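As you look at this complex, bear in mind that one protein chain is not there, while each of the others sits in place.
Moving on to chain A:
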Amino acid sequence: MSGPVRMISEAQQSYSFSRRAVLLGGIQATAGLVLAGRMTWLAVYENDKYKLLAESNRVNLTLIPPRRGWLVDRNGAPIANNRTDFRVDIIPDRLEKESKGQVLAQLRDLLKLTAEDLARIEEDLKGAAGFQPVQVAENLDWERFAAVSVRLPELPGVAPTRGFARNYPAGAAVGHLVGYVGAATAEQFKASKDPLLVTPGFKLGKDGLEKMLEGPLRGKAGAKRVEVTARGKLVRELATRPDEPGQTIRLTIDAGLQEFAARRLGNESGSCTVFDVTNGNILAMVSMPAYDPNALSDGISRSEWKMLSQDDHLPLMNKTLQGLYPPGSTFKPATALAILGAGVDPSRVIYCNGGYQLGNRRFGCLGRHGPMTMHTAIARSCNTYFYTLGREIGIEPIAAAARKLGFGAEFELPLPSQRYGTIPDTAWKMRRYKQDWTQADTLNAAIGQGYVLVSPFQLALSAARVASGRELLPSLLAGKRKPASRLAFPEEHLAIVRSGMDEVVNGHGTAGASKLQLDGIRMGGKTGTAQVRRIMDRNRGQGGDWKYRDHGLFVCFAPVDNPRYAASVVIEHGMGGARAAAPVAKDVLTFLFDKQKALDTLAVLENGWGGDIRARMATRDAAFRAAQGLPAAKPTPGASPLPQPTPSATATPMPAATPTATPTPAASPSPQGPDE
């Protein structure tokens, strides 16, 4: 059956098999060695690397937002503090697509979310990526928070957290000063890559002191190490490093005074700045109306924002630093110092016949004052006197004196924006308008009109400098500072101006009605009326449309004999300093010497206005929502301050006369003066 040749080849085949089997075995052994080598490489040489990776898989580091440092007033009373906040977020990565609808429906029922809230959440979820949480609701009460917490197993992707939220006890009264906080923007996160920025509940300063003092206020985040499964399910907590709260920062502000001043400004669009004359500390810095920083920090709705931005009283603008006005007669102390500095005898008499003739143009005075000395000219605010002598000495000394009082300058303050205004001179006009300075310009500048623009803050500072005779520098943060040097004005010149200002209030002056009703304490001041339209207009800014009325200004200090405080009050379109601004200043200064008396006065006024700030803002909000056809106030605030301490005031909210703020879509006029 098998031939000899075949036999050999079968043997050969068998031999070939053996060789190839050995070869195969060798290859397999080599492969085994490769596998063993690879194992050793991974498990021994790269062990550290993979151990770390396994740990970072297993352990999830959750940041705990640091409690923000408090802002306290000069006496330690809180201006901005933190309150417990129960919030619920959704982690988009952990929200499964199939269960999304059911989760949202359940949240809606549990948290009583409105359709508005749900629309926002849906929109946020669309743009959200990864682990960046999307806020469902914050400021929840315990019941609703607990209702979500116990149903967590049915709510994948939902993360309830107990954290802290910013709280401003004084509300709108400190709005422009402290600013507000809010979640970081996508740009901020991209720039810093700090995971804290996208941690739920973390907010950073968006405006005002909160923004400028972000560094010290922020603190250091704590961290919670938890073991989690690949699906993000928590297995157990491993360790927790507590957060380090931010620094508490003490301000020079007097919280009581700040709130009083804010309330005293009532429904006016205005500002009030109060200085401690002894050291330049800012005691109050109020711009009204203002936004409620609590509401802005919680995030406000589009309609609320619309209401704020359409209001012609400009609640979004800090008028103390950003509002620029022609100072009007409140500038006369500066002109007076320039006149005295030029060697003019203060007892020199200028006769006022109701105006001043420059060529064929007549510059009006507000009355026929007759013979005027510097003392009476300041007291009665005689324009003719300052036209005459201002023209005599020229613009340069006037501008120089104004700058010495702090006009036209910016100061180092932890606030985001300041406008320094204009103190015009020949060089300025050439630079700005390529025109020569004229005598008419000098006349206008001498009475604080024309090109002169100052901020209410500068006005208060100028009063403080005149009162103290020192080159005070403003400060907002408490702490020792070196005493200010003397102003480059002779003391007797300053005394002449101060006595003129004393006369304004306590003698035959323009603000006699605003005399302090306190024993032994007198206030010196200077009224001012800044024209919004030219003085030739028919009603001279004393009536008609609100937005064409004159601004009322007042600067003051007290006590006259040994000045302690200085202040400025500016009431936009208040029609006159004596009429609108001086009474406010009087009450604010009264508050510093006799709190109760001032509060009693205020209580009567607030009754007439329809409650305190909070009550009036609520009324206005309701009116706006009604006008916009929106549902009445938010029934279940997904984002509204709930556990807020009730304001100390006795006034109860009542739906009294709604203030002027049915907003007009027309652009609001800028608070700047005439543009001559």
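Of note:
Assume a residue touches a chain if its C-beta (ideal position, glycine included) is under 8 Å from a C-beta of that chain, and two chains touch if they have at least 3 such contacts; residues count from 1.
The rule is short, and it goes like this: contacts and distances are computed from a predicted model.
UniProt lists the omitted chain of the complex under the protein name "Peptidoglycan glycosyltransferase MrdB" (options: "Intermembrane phospholipid transport system permease protein MlaE", "Hydrogenase formation protein HypD", "Dihydroorotase" or "Peptidoglycan glycosyltransferase MrdB").
When the omitted chain is restored, the residue from A:Q102, A:T185 or A:T229 that touches it is A:T229. From the set A:V44, A:A115, A:A239 or A:V604, the residue in touch with the chain omitted from the display is A:V44, counting the whole complex. In the complete complex, the hidden chain is touched by one of A:A29, A:A186, A:A513 or A:A627, namely A:A29.
Mapped onto chain A, the interface with the missing chain covers residues 5-6, 9-10, 12-14, 16-18, 20-21, 24-25, 28-29, 31-32, 34-36, 38-40, 42-44, 46-47, 49-51, 53-54, 57-58, 227-231, 235.
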